[in-house]
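One protein chain is absent from this view; the other protein chains keep their places.
And now, chain A:
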Amino acid sequence: MPSHPKLAAEFVKNKERAHWHDQALWFVRSKRDKAAQQIPEWELLREQASKIKSYTVSHLPDLLEEFERNATARGVQVHWARNATEHNEIVHGLLKKHNVTRVVKSKSMLTEECHLNPYLERHGIEIIDTDLGERIVQMQHMPPSHIVMPAIHMKKEEIGELFHEQLGTEKGATDPQYLTEAARQHLRQKFIEAEAGITGVNFAIAETGGFVVCTNEGNADLGTSLNKLHIACMGIEKLIPRAGDLSVFLRLLARSATGQPITTYSSHFHGPAPGAEMHIVLLDNGRSEISGSDEFRRSLNCIRCAACMNTCPVYRRSGGYSYSNTVPGPIGSILGPAKDPKANSTLPFACSLCGSCTDVCPVKIDLHHQLLTWRKELRVKGLLPFSKRLSMKMMSWMMQAPGMYRFVGKMARSIVPYLPRFMLYNRLNDWGKQRELPIIPKQSFREWMKQNHDDK
């Protein structure tokens, strides 16, 4: 898998686009701040959310059984999948049993994680993503670049061109209102034709056996209320103990995500309609592993609001695709290596440790601390690139020899300022990429101290 720095370098080559992307995300982050400031008890809410999620993770097996018991009593059929393959087989099996060939799906990062779409397509099933952003990237045969705004990296001119080719909109049209209307007409047809609806799950409630799906477009509701078969796919960490806990999470989710007071639709599903079937697939896929880790357990608190990526200075400037992970940004950089440390070894370094992600996280995940911990873990696992290992070794050797440290410093101060640019700004010096090195002072701190204080 290409490393994060390599893919990020591609993205930042286009300075204008990188700046535009940064601004678009910052706009969302600012809306989040305004929304949070309107709730006086915001910090109290975050604290409760964090406590509820920690309780859930510490009682997960019991709560999962409680959920299954209560859901089953309501006529919901519960399935368990250890990994993506099992998950996809279960979903396909259900569709096959009902002779379904056309499915509409509302946004679910879990099905992205499992690569459900290509799997079903290989088996001759048409699966249409119905969230507008997801539909746009699906038309491009690309994954989402953001978990809440899947097409945030695209310009309206590009979407206009895509719609012109695939939906027959006017060439050169870029008006969002016009393009959304075209998508509405196109997707309405898909809703009407579909024989089954797949949704993700934002929260599942152990106490009641129900679950909640949040959308702004109403696509999950259209996809499920028109059909006799509803399959909901969820990660086992999406559970909460009580229905009343939703009061905390629904207050935090949309405000953290987009700055809205709540999503337009927060739908509570408690059993199938008469004559219909409702299935829920519980997926582990590495989550139980994380729950066993004292360092990374809190990453399971995540409610996928994307506040951490909207605020992240690295995500905003490098784009979602540079992470090559279903979930990008700070939380993705924790979850990615947990699943496959080798393939995702560069992600915990795509971070300036500024801590902004930790500040905005509605469930108080200590994101930047976990990213730092990941760096240590990756070193222990021997997964650091040679360049990092070598430079750290040299640095450690120099730091342990004070005389050497002073000598190297002196040499640098007297030589570096006179070096021609090409010797400083080249591919060997990562610090000189896209920025000027700081001006080197004429004397060291030790020298300054000696001169100004030692003899006074």
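By definition in this document, a contact is a pair of C-beta atoms (placed from the backbone, for glycine too) under 8 Å apart; a residue touches a chain by one contact, two chains touch by 3 or more; residues count from 1.
Everything below uses one rule, namely that contacts and distances are computed from a predicted model.
J.: Mind telling me which option in "Spermidine/putrescine transport system, permease protein", "Lactate utilization protein C", "Cytochrome-c oxidase" or "EutN/CcmL family microcompartment protein" is what UniProt lists for the chain we can't see?
T.: Answer from the record: the omitted chain is "Lactate utilization protein C".
J.: Using the definition of touch stated at the top, determine which of A:8, A:36 or A:52 touches the missing chain.
T.: Checking each option in A:8, A:36 or A:52, the one touching the absent chain turns out to be A:52.
J.: Touching the left-out chain: which of A:22, A:126, A:161 or A:284?
T.: Residue touching the chain left out of view: A:284.
J.: In the whole complex, not just what's shown, which of A:2, A:168 or A:261 touches the removed chain?
T.: A:261
J.: Which of A:149, A:327 or A:367 touches the chain that is not shown?
T.: In the full complex, the listed residue that touches the missing chain is A:149.
J.: Going by the touch rule given at the top, which residues of chain A touch the chain that is not shown?
T.: 24, 27-28, 39-41, 44, 48, 51-52, 54-55, 57-61, 64-65, 74-75, 79-82, 86, 90, 130-133, 136, 149-152, 154-156, 159, 176-177, 179-181, 183-184, 187-188, 191-192, 205, 208, 210, 216-219, 221-222, 225-226, 236, 241-248, 250-251, 258, 260-274, 276, 282, 284, 288-289, 291-292, 297
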